[in-house]
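Apart from one protein chain that is not included, each protein chain of the complex appears where it belongs.
Letters A, B, C, D and E name the chains as they come in the text, with residue numbers starting at 1 for each one.
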Amino acid sequence: MTNKTALVISAHAADFVWRCGGAIALHAEKGYDVTVACLSFGERGESARLWKEGKSLDEVKAIRRGEAEAAAEKLGVTRLECFDLGDYSLVLEKEDKYRLVDLIREVQPAFMMSHSQYDPYNTDHMYMTQVALECRMIAQAWGHNPGQKVLGAPQLYLFEPHQTEQMGWKPDTFLDITPVWDKKRAAMECMNGQVHLWDYYTRVAQQRANHFKRNSGGMSGGRDCHYAEGFQSIFPRTVDEL
Amino acid sequence: MTNKTALVISAHAADFVWRCGGAIALHAEKGYDVTVACLSFGERGESARLWKEGKSLDEVKAIRRGEAEAAAEKLGVTRLECFDLGDYSLVLEKEDKYRLVDLIREVQPAFMMSHSQYDPYNTDHMYMTQVALECRMIAQAWGHNPGQKVLGAPQLYLFEPHQTEQMGWKPDTFLDITPVWDKKRAAMECMNGQVHLWDYYTRVAQQRANHFKRNSGGMSGGRDCHYAEGFQSIFPRTVDEL
Amino acid sequence: MTNKTALVISAHAADFVWRCGGAIALHAEKGYDVTVACLSFGERGESARLWKEGKSLDEVKAIRRGEAEAAAEKLGVTRLECFDLGDYSLVLEKEDKYRLVDLIREVQPAFMMSHSQYDPYNTDHMYMTQVALECRMIAQAWGHNPGQKVLGAPQLYLFEPHQTEQMGWKPDTFLDITPVWDKKRAAMECMNGQVHLWDYYTRVAQQRANHFKRNSGGMSGGRDCHYAEGFQSIFPRTVDEL
Amino acid sequence: MTNKTALVISAHAADFVWRCGGAIALHAEKGYDVTVACLSFGERGESARLWKEGKSLDEVKAIRRGEAEAAAEKLGVTRLECFDLGDYSLVLEKEDKYRLVDLIREVQPAFMMSHSQYDPYNTDHMYMTQVALECRMIAQAWGHNPGQKVLGAPQLYLFEPHQTEQMGWKPDTFLDITPVWDKKRAAMECMNGQVHLWDYYTRVAQQRANHFKRNSGGMSGGRDCHYAEGFQSIFPRTVDEL
Amino acid sequence: MTNKTALVISAHAADFVWRCGGAIALHAEKGYDVTVACLSFGERGESARLWKEGKSLDEVKAIRRGEAEAAAEKLGVTRLECFDLGDYSLVLEKEDKYRLVDLIREVQPAFMMSHSQYDPYNTDHMYMTQVALECRMIAQAWGHNPGQKVLGAPQLYLFEPHQTEQMGWKPDTFLDITPVWDKKRAAMECMNGQVHLWDYYTRVAQQRANHFKRNSGGMSGGRDCHYAEGFQSIFPRTVDEL
Partner (left out) sequence: MTNKTALVISAHAADFVWRCGGAIALHAEKGYDVTVACLSFGERGESARLWKEGKSLDEVKAIRRGEAEAAAEKLGVTRLECFDLGDYSLVLEKEDKYRLVDLIREVQPAFMMSHSQYDPYNTDHMYMTQVALECRMIAQAWGHNPGQKVLGAPQLYLFEPHQTEQMGWKPDTFLDITPVWDKKRAAMECMNGQVHLWDYYTRVAQQRANHFKRNSGGMSGGRDCHYAEGFQSIFPRTVDEL
């Protein structure tokens, strides 16, 4: 019997660590095969320290790839797929989209993850989610590569952006990541170029834990939680009990 | 050991039947004790046929109460609490709100339900939800009737209004009510003054079943479903697995 | 055979002049009986000049009433109903609402008008619209004063507020008031305490005429128009041809 | 004297049937020349049954074209223009857009129709409307193919998507299609691959008829209506009477 | 010459500490006279620990007042005005509103502060802002207590709520409070019943400092900042230079 699967679609190499590293590690522990697609290494736009040090483009990419691989290993990622399409701006041509569609179909994820739908600071992020929706649609089409197994209707969770309110991002789901916190912290510490974000995203996890507790009962029965992540759902849930 | 519980807060006597009768019956079958609070009988504003027949106010209220009780029985409602506060417009004074707070605390619901937050056709509906949020807050206050068990943080689901798009209501949860459809239909048929709505809300359930199926997998693995209800959540969920 | 009718619900005495004076005059010319309900005279909050002159409350109200009556006559208003409920803040008790319901039922308007739904500068305005919706609902209730003719489902148009963008007001209907412009200007000139607004609202009418022209065909067949008013509809239209 | 005209811009071959077949048939009966532009046949994404049967791409397209032509005939479409650009994802290059502009100018529509502006399930739909707005703008430009008759400012109506609330679609206009219902049903029945949608969209029409009735007077004077369609307008209306 | 002034309107005793304590301390240091209006002590709804200890209502109120006074002193508040109107739910009668209007006029604030406009967790908060807008309007009315100095048009800043995204609160202004951080922390530590919030709101200030830095230049010239607070403006600014 095969494992359940999940697919994270990340515009830049490090996004999957800060924004959903806990979800990855938690589901990996639960037996999910988690695939991470990094469309770029964030080499041009999110590697300031390396450029200040005078690294070349190839060096920057190699370093970022190394960090992403190390972080993925800490988190228990089953497969890290680097598309290496370039960033700032990220652009997917038709064949790149089809490659992403192939991956979606191969993984057959129980759920997918990507960025917020609006981000005036980082247009790669909102573009990535637009493409994720487009590729999800293509993957569902019976006439695209007929004979392949088509995709069902997995949820697309939007993970937490920087400066949430500016992005119009509103979490509807808080996930307790306390059991895997050490893994997320370890993965973050693989990102040597963004040391200042280690504590920033630790605090994010602590604040979200407070929100978890409030929404699970608050001062009357709220479950304790020390670290959490928040997600916004694009699609409705289908349930048998509320 | 006590049962799980749920509380439906309905501005008018019939709302709980059309809008969440399936959820009530389903959870009753699952062993929930479901309490329904009817703040009014909808006697002035939602009983046109009876007034056209020349009934008096007391007669209208008695008939509407009878219908609500019959429907509640069909659905397996544990307790039907009629506040009899009048409709069009419904107004809750401080003591009425405290009565509702008492009920909330007594029930200690795992989840609550009420109307959409906007309804230009029916201001009772949006007022009801505003009051539901206010009373939920009071029920959580340790200083309100100290010594009583305070409320945790139950979800408030907004059930489906008439003309959803005009109300800005967006469902994020579809519940399969196929197993209890006969009960919902039977309950609707207790509402003799609104015969034209029996088929209307049957069609609503059929359309929502289509949406259930699409969101549970669509043409590739979507679970079959013949009748469903949709709900909008006010608060985020707290989960251990996505 | 009776005339068609319209009802304007204005929080303060002058609102109906600036915001829909053209619509009033135009429909009066078309044979509508137009009723204007002024819930207050705007005596406290919109009569700065009179207070600076040292007038008493009774004097201010008398002057404002006089101006409103003069303006109403210029516009061809059939009936000006002054509720005299006080402003800043305007409050309607249950009996005041019922008086407004009585008026709505008496008029049986083909359409109603009131303020924008949001106005952080003037909470009387948004309160007025909230009450207009509530009273419209009560007027539709067969159980409210049974035997009276109940209200149908007239459109509620929201007329133009000051600083439209701050109010979240978006016009969906532009009305050409060129044929009655002289009447609107004459009515505005009855408002002696707000001389600075005469030109302001003349310019509003000119800008809206530009918008009328653009939306009726622009540079290719757009109908000429020199003065217009804009309105936002609360309810959908029902038509036999698009 | 020439007839009035309308133009429907449909991403996939069947959209015009389910979403505005009634409007087409009704306006055709009123003497409009109605042109339908199908940018693709929906061959890859909306023909699951045919692919399951093992049809080839050309066969699927031929069948879908045939169904679209049969449906168009039932509805009284004057001209069905198939662009055959491919779906999932639909992409219009510059020359494709100019072809659509040419069509718009040739038709000189009194009104246009297309999809909702947001659709996370189907990115072709929202892309189509974005392109429709772009091409409407180009068609208005005096410097595009100078000498041609430029476009005026026709309304763009957004027809009803599947799962309206998820798309943020809000109808502001309900059209009574009772007189042509048989034609719409007959056209739907030309779509042999989507039999399950015949009843789905019949129920949609019945629900919209209920909304038509409520908004035309409700329980006091609401006009009877058995089948209706809803539309959202992009642009304001320009009128001489409210 | 008199000092510049500011007015904070806080539903419960502690809100002004967590949400804008830095702004208070900073402006106090700059020479502003800062007045804080606490409409209630948060005695019923925000004093869980005290109730668990078996305190009486009077004891709870006295303790909360003491904490508020101590915190106000740490922050350099010029005047702390406790209205003692009760919480959960907070209600202002006409005379209470007039008392707040009197205070606004007395203070003649250069800017005002209050809560977010939406808060489904705490209806006192959104009610407070609604009343703040109403009282601001009354304070501007020349006919309210004629002869008094009327209010100008001060900005109303909405300070940061708990769970910002759920409240639809979006900050448009970040204030560097690094110079007065010690005062804010000291004021927070006066709140003995909510020790768990000391670190929570310290982290909030650290995250907002990161946002301050990003918006003041990011990795290229962003000004360093260790603690900040965010605010949402209700009204537009008027400036002589962008």
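Note that contacts are C-beta pairs under 8 Å (C-beta built on N, C-alpha and C of every residue); 3 or more make two chains touch, one makes a residue touch a chain.
All figures in this text were calculated on a predicted structure; none of them were measured in a lab.
Trainee: Would you mind listing the shown chains in contact with the chain that isn't displayed?
Mentor: Looking at the entire complex, the absent chain's contacts are A, C, D, E.
Trainee: I'm checking contacts with the chain that's been left out. Which of A:Gln166, A:Gln194 or A:Asn210 qualifies?
Mentor: Of the candidates A:Gln166, A:Gln194 or A:Asn210, A:Gln166 is in touch with the missing chain.
Trainee: Of D:Lys30, D:Lys97 or D:Arg185, which sits in contact with the chain we cannot see?
Mentor: Hidden-chain contact among the options goes to D:Lys97.
Trainee: Of D:Ala28, D:Ala48 or D:Ile138, which sits in contact with the chain we cannot see?
Mentor: D:Ile138
Trainee: Could you tell me which of E:Tyr157, E:Trp181, E:Tyr201 or E:Tyr227 touches the chain that is not displayed?
Mentor: E:Tyr157
Trainee: Could you please point out the chain D residues that touch the chain left off the display?
Mentor: Given the touch definition above, chain D has residues 94, 97, 130, 133-134, 137-138, 140-144, 146, 156, 234-236 touching the missing chain.
Trainee: Spell out, residue by residue, where the missing chain touches chain E.
Mentor: Listed in rising order, the touching residues are 6, 23, 26-27, 30, 111, 140, 142, 149-153, 155, 157, 171-176, 211-212, 214-223, 225, 230-231, 233, 235-242.
Trainee: Considering the entire assembly, which residues of chain A contact the chain that has been omitted?
Mentor: Listed in rising order, the touching residues are 43-45, 47-48, 51-52, 57, 60, 87-89, 91, 120-124, 166.
In the analysis below, only the chains that are shown with their structure count from here on.
Trainee: Give me the fewest steps it takes to get from chain B to chain D if each step has to go to a chain it touches.
Mentor: 1
Trainee: Could you name all chains that are in contact with chain A and with chain D at the same time?
Mentor: Intersection of chain A and chain D contact lists gives B.
Trainee: Fit chain C onto chain E over the CA trace and report the rotation angle, somewhere between 0 and 180 degrees, nearest 5.
Mentor: 120
Trainee: Roughly how far is chain D from chain E, going centre to centre by Cα mean, in whole Å?
Mentor: For chain D versus chain E, the centre distance works out to 52 Å.
Trainee: Indicate the whole-number Å distance between the mean C-alpha point of chain A and the mean C-alpha point of chain B.
Mentor: 37
Trainee: Where in chain D do residues touch at least two different other chains?
Mentor: Touching at least two other chains: 48, 121, 166, 171, 211, 214, 219.
Trainee: Chain pairs that touch, all of them, please.
Mentor: Chain pairs that touch: A-B, A-D, A-E, B-C, B-D, B-E, C-D, C-E.
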